[in-house]
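Worksheet for the structure shown next.
Only one protein chain is missing from this complex, and each of the others stays in its spot.
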Amino acid sequence: MSYTLANLSELTATEAVGDPDCEIDRVDSLMQATEGAITFLADPKLKQHLKQTRASAVILKKEHLDSCPGNALVTENPSLVFAQVASLLNPVAAHEPGIHPTAVVSTSATLGEGCYIGPGSVIDDDCVIGNNAYIGPNCCLHAACVIGEDTRLNSQITLCEKTVLGKRVIIHPGVIIGSDGFGLASEGDKWFKIPQLGCVRIGDDVEIGANTTIDCGALGDTILEEGVKLDNQIQVAHNVRIGAHTVIAGCTGISGSTTIGKFCKIGGAAAIGGHLQIADHVTLGGLSRVGQSIEKAGTYVSGTPVQPYRKWLRSSVLFKKLGELADRINKLEEQNRSGES
Amino acid sequence: MSYTLANLSELTATEAVGDPDCEIDRVDSLMQATEGAITFLADPKLKQHLKQTRASAVILKKEHLDSCPGNALVTENPSLVFAQVASLLNPVAAHEPGIHPTAVVSTSATLGEGCYIGPGSVIDDDCVIGNNAYIGPNCCLHAACVIGEDTRLNSQITLCEKTVLGKRVIIHPGVIIGSDGFGLASEGDKWFKIPQLGCVRIGDDVEIGANTTIDCGALGDTILEEGVKLDNQIQVAHNVRIGAHTVIAGCTGISGSTTIGKFCKIGGAAAIGGHLQIADHVTLGGLSRVGQSIEKAGTYVSGTPVQPYRKWLRSSVLFKKLGELADRINKLEEQNRSGES
Partner (left out) sequence: MSYTLANLSELTATEAVGDPDCEIDRVDSLMQATEGAITFLADPKLKQHLKQTRASAVILKKEHLDSCPGNALVTENPSLVFAQVASLLNPVAAHEPGIHPTAVVSTSATLGEGCYIGPGSVIDDDCVIGNNAYIGPNCCLHAACVIGEDTRLNSQITLCEKTVLGKRVIIHPGVIIGSDGFGLASEGDKWFKIPQLGCVRIGDDVEIGANTTIDCGALGDTILEEGVKLDNQIQVAHNVRIGAHTVIAGCTGISGSTTIGKFCKIGGAAAIGGHLQIADHVTLGGLSRVGQSIEKAGTYVSGTPVQPYRKWLRSSVLFKKLGELADRINKLEEQNRSGES
């Protein structure tokens, strides 16, 4: 697959500077690129590398054009245009439609046109698979799942009963969707299971990273709105709702019945308590501990940074005595006030 | 499936108030319920919604009966009775016994009556599966596993060699039990594997959430006592012992050879060090960092709550200087004392 600079300019609605007939057949990083590759400059700190790049063209902002010795595509958003160009040069291979002979597909399942069901995958009763969907090897779709058009499940994925996925959803390996939430009632010191009766509903254009888990609702459903992007090993508990176009980095956990707004940027490894409301446009730092609702957009962080062990030991002991330190400051202030009077 | 209020009252040993012939066919939440549904009031803060509920009946405590305009089941434990009623109205469908033709079952495995082995599942040599057990699709039971009666493995679960599960155990998808613990011996700067020779033994009525991992013992076994409930994505290292009826929320990690008492409530996202003893009846907050044994029952927490980024930056820098702040307070106190004298 190769394009001329002029082709790419037209396909990405960017301004081409330099030789329009220059042939581009791959993407690469600023420092690694060689002839035939196109690269990009998004981080202005890397500007000084422009001179040395051997790339055939660079995607960059107008303000960096002067520093670029060769061909360029000029845009306000180099990262986005790079993503577009990388997709053009590396199209996802169209799958051959068909059901692998080792797949087990219920006679009551409905498969759209152009679907692929991989080896060892199990499609249970009453599932409905949209046109052109791809189900890779060794997946398990329990009864009555609904999969939208052009949705892609990689391999080794379980969708529990009644899971609903939108269109163009991408699910990476090892993901579990719709498993029972952690719902328990106690009697004395023992615990009894509360049946988890809802399901998981996932909007269009959602992407879910490897080994992430999303529980079904207890009553009502767990919902990911359109355009949500989840990284690997995220835990989404029952009845969570994640607003449209929110992105969450790896290893974050979200407790039950919490609602996260739209356009948030979260994690990784954040821990968000249950029954909370997180506003739209909230950014949360890594390892954040969220125990209360966040009502205002903004950037929030918690935790303490690493320090050498012996210093940390003193800081952490004093953290436990912060109340005592505050009392001593109070007393000193009182002494000074009475000394002044 | 439907019951009259009188039926439900009898089956749950609760007092029915109102029309005993009222028909109930489903459960729902206080606000969503409509005619035919039963709901419950456990959180007194929601009492004001009682008036507006369209549910056919409400499960509640005697003290809230006056606020309830319609039918009721009266009990000291509405959550538990709700769980019971939800189970009655949504019974787990009995599985059809049998071995799917694509399952691979060793001739030396022993299967009890009424077992189901799903498509693509592999039951290795010398496994013993109890009566009425259910093994869903694409599970891997390595050699010599023992599964108790009525135990249920959902899908895509691996049990390594010699794993022992009790009766009525529920394992959700993606769980790995009995994989090697992280046992290494160093020589110079290199690491050598210490063979992990124990197994995992899990008691009756345990439930284990999606993608949780439980390692086998190094010498001796990793043990979960009866009634333990684990949420999703929990990591249990080699030779951990978890006491009966302890519940652990998602994303918690427990390091090797630690013993957790009975009736504890832990997590989520707690990190518990190795070779520790946690007493019975300990409650641990989310994201807790446990580096020492906890000898007394009670509630323990660590970490700091989120705050806006700029404020956090100052707090976190000062945390690293807490030792210096304490020294300055000491000095001020000394100055005041010498000033007084």
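Which chain is which? They are A and B, in the order written, and residues in each are numbered from 1.
The criterion applied here is as follows: a contact is a pair of C-beta atoms (placed from the backbone, for glycine too) under 8 Å apart; a residue touches a chain by one contact, two chains touch by 3 or more.
The model shown is predicted, which means the values in this text are computed figures rather than measured ones.
Looking at B:81, B:153 or B:294, the residue that reaches the missing chain in the full complex is B:294. In the complete complex, the residue from B:48, B:107 or B:186 that touches the missing chain is B:186.
In the full complex, chain B touches the omitted chain through residues 102, 104, 120, 122, 138, 140, 142, 156, 158, 160, 174, 176, 179-180, 182-187, 189-195, 197, 211, 213, 215, 219-220, 233, 235, 237, 251, 253, 255, 269, 271, 273, 284-285, 287-292, 294, 298-305, 307, 311, 314-315, 318-319, 325, 328-329, 332, 335-336, 339.
By the touch rule set out above, chain A reaches the unshown chain at residues 27-29, 32, 77, 79-80, 82-84, 86-87, 90, 100, 102, 118-120, 136-138, 154-156, 170, 172-174, 207, 209-211, 227, 229, 231-233, 245, 247, 249-251, 262-263, 268-269, 286-287, 303-309, 312-313, 316, 319-323, 325-326, 329, 332-333, 336, 339.
Quick note on the criterion: only the chains that are shown with their structure count from here on.
Separation between the centroids of chain A and chain B, computed from CA atoms only, is 25 Å.
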